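Here the complex is missing one protein chain, while the rest keep their positions.
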Amino acid sequence: MLEALEGSAAIARAVARCRPGVVAAYPITPQTHIVENISKLVADGKLQTELVSVESEFSAASVALGASAAGSRAYTASSSQGILLMTEVLFNISGMRLPVVLTCANRAIGAPINIWNDHSDSMAVRDCGWIQLHCADNQEAIDTSIQAFRIAEATELPVMVCMDGFILTHTLEPLEIPDQDVVDRYLPPFRFDRMLDPKNPLSLGTLVGPEYFSETRHLAHQALMAATSTIVDTDREWQTLTGRSAGGLLTVEGPENAKIGVLAMGSVVSTFREALDTLKTRKKAKLINLRAFRPLPDQALREACAGLSDLVVVDRALSPGFGGILGGEIKAALSGMAKMPRIHNVAIGLGGRDVPLEMWPRLLDVPTEDGGFRILDLEPAKLGEVP
Amino acid sequence: MTQANNDPRARQPRFRGLEAGHRACQGCGEALAARLVTESAGPDVILTNATGCLEVFTTPWPQSAWRVPWLHSLFENSAAIASGVEAALKAQGRRSKVIAMGGDGGTFDIGFQALSGMLERMHNVLYVCYDNEAYMNTGIQRSGSTPHAAMTTTSPPGKERMGKRHLKKDLLSIIAAHHIPYAASASVAYPQDLRRKVRRAMEIDGPTFLLVHSPCPLGWGHDGSETIQVARLAVQTGLFPLVELERGEVASVMPLRQKVPVTEYLKLQGRFRHLFVDSDHRAREEREHLQALADYNMERYGLFGDGDDPFDADGADTVRRGGPARA
Partner (left out) sequence: MPITMNRGAFAHAGSSLAFKTGTWRSAKPVHVHATAPCHGACPAGEDQQAWLALLQEGKPQKAWEQLVTTNPLPAITGRVCPHPCESACNRGHLDQPIAIHGIERWLGDEAIRNNWSYPRRGGEIRAERVAIVGAGPAGLSAAYHLTQRKYNVVLFDSLPEPGGLLRSAIPPTRLPRAVIDAEIGRLLRTGIEFRPRTALGRDVTLDELRSEFDAVFLGVGAGKSRHWDVDGAVPADLHEGLALLREWLAVGALPKPNAVVIHGGGNTAVDLARVMRRAGIRDVHVVTASGLPGPDTDADDVLNVVPRELEQAIEEGVQFHPHRTINRLIMRGSKVVGVEMVRLKKLPDGSGRKSRVSFEGTETVLHVDMVVPAIGEVVDATGLEYILRQRDFLSVDMFGRIGGQPGLFAGGDARDRLKAYPNGTVSAAIGDGRRAAEGIDALLSRRDPVEENRPPLPYASLNLSYYESSPRIDLPTLPLEQRNDSAEIEGGPNSAQAMAEAQRCFSCGNCLACDNCWTLCPDNAVLKTSEMAKDGSHYLFDYEYCKGCGLCAKECPCGFISMQAEE
């Protein structure tokens, strides 16, 4: 049944359905409403969980780490500066192969301080060994959040569910929260055979020297690569159960014979879906919604891009001194193709700059323009004197 | 690893929470403290450990010296991961006790925030800080716990400086301000007292804290065989008072009966060698300062008194040869 819900509230309810044992809460805009809603659910007795209101994001991730190691399903949420503060712990959690789930309400990173949406935060930690899934809209966010626990527990890898801050978290729309019994069928209780238990004492988090470190990293990389099939399978199962797909590894929409492709992640995809449906454009283009950023699904990407002459990669973050992050990664992923499309990389909507419907046709012109990576919605006039 | 039934190691009348084969230096005070703490706490515990000497010398994969479940994450988050473990146990209805451990670096400095948060949230966790008064694992750098005038690699004495300029952070007062049910200082030189304090803390359902003075032969500049002697003098001179605090108030102290000048303690340690250079007037000044700090402790905690036996706050653990008859 559809309800009008703010994105954050919906995520809170979705996570609650997953029966987390421990939730760590620390506020940061624009994620705060998630933890606030969870707190209200706990206070009203609608969610039985140990809610630990910690004193920093570092501790939030640490609480999740400890809880997971002790055998409880653990969850937390953060954004931007908080994600950076907990970076050490994120590496630790994946290195220890703990199935923690975290919602990243994507936000720009200071300085200068900016509380609005782009993908700088999750991009900055793309190497931390977590699975990273991006959500195009709030329903996908709900479904992905639930799937995240199953993926994590099956792969013994932590999952970061990325959803655009403000744009998704603070938007009210009609959403479906699956019933508890549906979720219970989908998500069995968490059983962790390495859990901290005096009856079977193990030491977790030991020191590994040069003798074994390479092998450890090999296994971590392999695990992430192998997670692509789990991501596909869990989405398929979900679809069977609810009738909805959350996007698998990626989706391709638009005219079959289009030679231009536009690849994007997150909420801009739903804007572009609307544009694809409602705007008449001279040029035809496919819309590729990349859901799984880590692991980066090379094979699926190559299949999706087969036959394209041009691919416009839309970045929501940039690496100063290099260019678009997603763009760089896509170039690397497609470089094995016999006929690789020409890749055009632009960044838009940094720091929350609005991405209107009109951005779609603008993007379709990019292949004909010269130039390497640039911020497409830059307003050069603003580079002069501020009035 | 299983042991044969006739192996005397398997039949020791105490719980071997920390096993042999760890790689601590000879005479390591921290290893001894950890052994004493885990044996008093018993097998039904879950330990968390900050990065540091203890963590490194006990768990070079695939070996571990711990016989209880143990979790290490980072330098600054022992208290935070312990909070998570405790919350999970609550969620699952399990009653094992969580003990968070860290060195002084991971407790006084980088882990301070996590500790404060854990205490404020009243998690049922015993936090044990093994205080060897510097960042030893990284090669003896000063921490907030390093005593005034001590030499470390980042507070070396020289023409302009006489060792660490700042005072040893009064962590117990800060812990006391959190109004937790029980906090205490202890020393490896008084093992029975330490064991008693561990058991006391274990019984309490709520946040508790132990600060255990643990000499580091390498870092303090003394022989591995002198660890207990040095620790004992720290207590007897008043520089490291053994106290118990309940809800922030001093509930008991280990009384001293004789005045032992701080020089007796300082002269045994290479890290205070620069305080014994007669030709340097600053050396005398620093010795006097340290004596004044010890006197201040004695006054503040009322260490001189007709209290119980000065060798142990509560009953003998080692030898009693003489003294008033006991029941």
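As written, the chain order gives the labels A and B, with residue 1 at the start of each chain.
Everything below uses one rule, namely that a contact is a pair of C-beta atoms (placed from the backbone, for glycine too) under 8 Å apart; a residue touches a chain by one contact, two chains touch by 3 or more.
Only a predicted model underlies this, so the values are computations on that prediction, with no experimental measurement involved.
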item: Residue of B:T153, B:S173 or B:S225 touching the missing chain in the full complex; value: B:S225
item: Contact residue for the chain not shown (choose from B:G52, B:G163 or B:P191); value: B:P191
item: Absent-chain contact - pick from A:E215, A:E253, A:E303 or A:D354; value: A:E215
item: Touch list for chain B against the chain that is not drawn; value: 1, 3, 8-9, 11-13, 16, 18-24, 26-29, 31-32, 35-36, 58-59, 61-68, 188, 191, 223-229, 232, 309, 311, 317-325
item: Missing-partner contacts on chain A, residue numbers; value: 95-97, 156, 193-194, 201-204, 206, 208, 212-213, 215-216, 219
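Keep this in mind: only the chains that are shown with their structure count from here on.
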item: Distance from the mean Cα position of chain B to that of chain A, given in whole angstrom; value: 44
item: Residues of chain A defined as touching chain B within the complex; value: 21-22, 24, 49-50, 52-56, 58-59, 62-72, 74, 88-89, 92, 96, 196-198, 200-209, 212
item: Sites on chain B touched by chain A in the complex; value: 43-46, 48-49, 55-56, 58-62, 64, 66-74, 76-77, 79-92, 96, 113-114, 116-117, 120-121
